[in-house]
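Every protein chain except one is present and positioned as in the full complex.
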Amino acid sequence: MATTALEHAPPDTHAATGLWSWITTVDHKRIGILYGASAFLFFLLGGIEALVIRWQLMAPNQTIVGPETYNQLFTMHGTTMIFLGVMPLSAMFFNFMIPLQLGARDVAFPRLNAFSYWVFLAGGLLLNVSWLFRAAPDGGWFGYANLTTRQFSPGMNIDFWTVGLQILGIASLAAALNFFVTVINLRAPGMKMMHLPMFVWMSFITQILLLLAFPIITVALVLLMIDRTFGTHFFVPSGGGDPVLWQHLFWFFGHPEVYILILPAFGIVSEILPVFSRKPLFGYAAMVFSGAFIAFVGFGVWAHHMFATGMGPFADAFFSLATMIIAIPTGVKIFNWIGTVWGGRVEYKTPMLFALGFIAMFIMGGLSGVMHSSPPADLQQTDTYFIVAHFHYVLFGGSIFGITGGAYYWWPKMFGKLLDEGLGKLHFWLMLIGFNLTFFPMHIVGLNGMPRRVYTYSAESNFELLNRLETWGSLLLGLAFVVFLWNIIRTTRSSQAPAPADPWNGATLEWSIPSPPQEFNFPKVPQVHGRDALWEMKRERGGSLPEPQRVDGRGIHLPNPSFRPFIAATGVLITLGGFIGGSHLWVHLAGLAVLLYGIFSWAFEPTG
Amino acid sequence: MHATATHASEHVHPTWQTYTKVALILFALTFLEVGAYEVVHRHAPVGLAIALEPIVVEVLLLLSALKFALVAMFYMHLKSDGTLLSSIFAFTLLLAAVMISALMIIFGYLYYVAPTVNPLK
Partner (left out) sequence: MADTAHAQVDEHHYTATGIDHRKLAIWTFIASECMFFASLIGTYLVYKGRDVSGPRPHTEWLLNGRMQEQILEIPLVTFGTSLLLFSSFFVVLALSGAQRGNRKALIGWLCATIFCGIFFVGMQVFEFTHFYHRGMGYTTNLFASTFYTLTGFHGTHVTLGLIWLTTVLVVALRGKLPPEKSLNLEIAALYWHFVDVVWIVIFPVVYLIR
């Protein structure tokens, strides 16, 4: 092992400020903040796209945007919210919280972690750069072939989509590999798998889903890209190809993807509810197994997205039953959350409000999901606003409520200041009311037959009143996030006393260290004997622990910062970016050269 | 803690004699695979070809699975490296097999069964 000057320097030299320190950082906490900041910006962008869509649909026969732009808007709204919003917002918490909750000093592969972030950013930027070329993807977030083949989508729009998603897939796979190993291998001494905090458990299952589902979408995207670039016939019927295969490959990824979006939020809520109810999580083991069951049966239900393709009675029956079965473990979870709150000393702080809102909204989304697990019902509902209502209840009412609750809950740990409670409550109520005003009427217009993905509707259809309501609701939703932003800015600028290490009387190890944590997290790696490790320690010491002091971390081994992951990520971007608008050999080769340089210099860099 | 950690990773890998035996078996199995293919392909010897033809796909898949298992167990050391790594690999293989089978069943139905039962055709 090569000895460098940095290796023996105290860790504070790593924590320098400035752009370069952020580009070279391998600290999981800083990478978490990078994920969070970028994802939040993408999330706001996706929100603006949604507001334009709502503006267009406020009244019949409007032409605020034309059909082409509308296609780009709903495609980019979906793609952005899923791949650039919810997934990286969850990744923010994976990064910041998994090592802290495990009692670890960093993730298993700190530089790979930085690589994941930079590749994610590259993919997100590439997708959005398409707007500048007036060629944003317009084939839906599902990109159904053969609509997306060269014949029907000759422009660069779909190229941005196939390439962007492949790049994002690499980022997700690298991150998932890292966190999978981290959770298995970096648990504090004594922390068994069945002692893991529930957020770590749900995140762990999410990593497994990412690892197994993303290769499939990668293959589908590669085949589509080859079709578009080299003229093969994987999804072109005239050459014997079958567009339905695209749907199978896509949804074989796409359904686990749904659980990738929701499981981290399940985890966050399972952290918040016990802390604000002053009771341990009800039915820990049942929660773990139901999460695992949801994930793995989730691999066997993909074709319920495809009842309308006509798969025959056997497949319809199988996928319908498998889908209904998933309602059972989900119900177990909901009962356990309610059981956790039941009889507790409930404190209605902002994170708790979001967690309770999550339960209510998610139940509604889950129930409408059970409705279209039945093929005859689904055939009526598919491609209508009923489906839009359903998945927004689970992904906004579920994932976003959970993530926002997590943001209020962990904000003091991440930034050392408590967000304002009053503004937080205002944010919650605006969001809850705005959300229901926006999405509840969609159930009704959907059942009345309003189709998705169509840029306008006729005046005779009687959809106008409810659409107006939805648009006003969406403005309230936008306002809720303005309040959130205001809260963030006000808190950051305020001169309030630094948050204590443990403002909520938390149960898990991240609350045992100062807020924000020092670079090495734990001066002494904790010993764990059971679940709710911090509550356990407090009980042993008679109720409370002394406020932890910031200590000198001299002698604690930390990985060196490195810019190589950034170089390697640039290589990935250039190599795959060469596929936009046809294949450009020299761009691929240049990208490969950068990538190889990045990887080799990374492999032989002294790690410290 | 450290002592147990080191101990757990100090698995005993097979000797070169074992490796050689496995290599010989792998070549024998490959020989059988190609042999089965040739017998059915050339229709000679006739008796064997007639007996083998209906089950040749199963035989080839079985032989391939055996080779797969030998490499995974001995060359990839799963036999001596504990259950965690084996479970990761086995679980994924199961999922991969389910995926391929499901695709074949679904498309087999669409392409070859559905046209015969669809009353509209």
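A and B label the chains in the order they appear, each numbered from 1.
Just so we're on the same page, contacts are C-beta pairs under 8 Å (C-beta built on N, C-alpha and C of every residue); 3 or more make two chains touch, one makes a residue touch a chain.
Please read all numbers here as calculations on a predicted model, not as lab measurements.
Among A:G78, A:G123, A:P197 or A:G241, the one in contact with the hidden chain is A:G241. Interface note: of A:L211, A:I334, A:A377 or A:L423, the residue touching the hidden chain in the full complex is A:L211. Here the missing chain is touched by one residue of A:N185, A:S461 or A:T492, and it is A:N185. Contact between chain B and the absent chain runs through residues 1-2, 4-9, 13, 15-16, 19-20, 22-23, 26-27, 30, 33-34, 36-38, 41, 56-57, 60-61, 63-64, 67-68, 71-72, 74-76, 81-82, 84-85, 88-89, 91-93, 95-97, 99-100, 103-104, 107, 111.
Residue-level contact of chain A with the missing chain is found at 105, 108-109, 173, 176-178, 180-181, 184-187, 189, 191, 211-216, 218-220, 222-223, 226, 230-234, 238-242, 245, 249, 252, 523-525, 552, 554-557, 600, 603.
Assume only the chains that are shown with their structure count from here on.
Interface residues of chain A facing chain B in the complex, by the touch rule stated above, are 184, 189, 212, 216, 242, 244-245, 248, 252, 299-300, 303, 311-312, 314-315. On chain B, the positions that touch chain A within their shared complex are 1, 84, 92, 95, 98-99, 103, 106-107, 109-110, 113-114.
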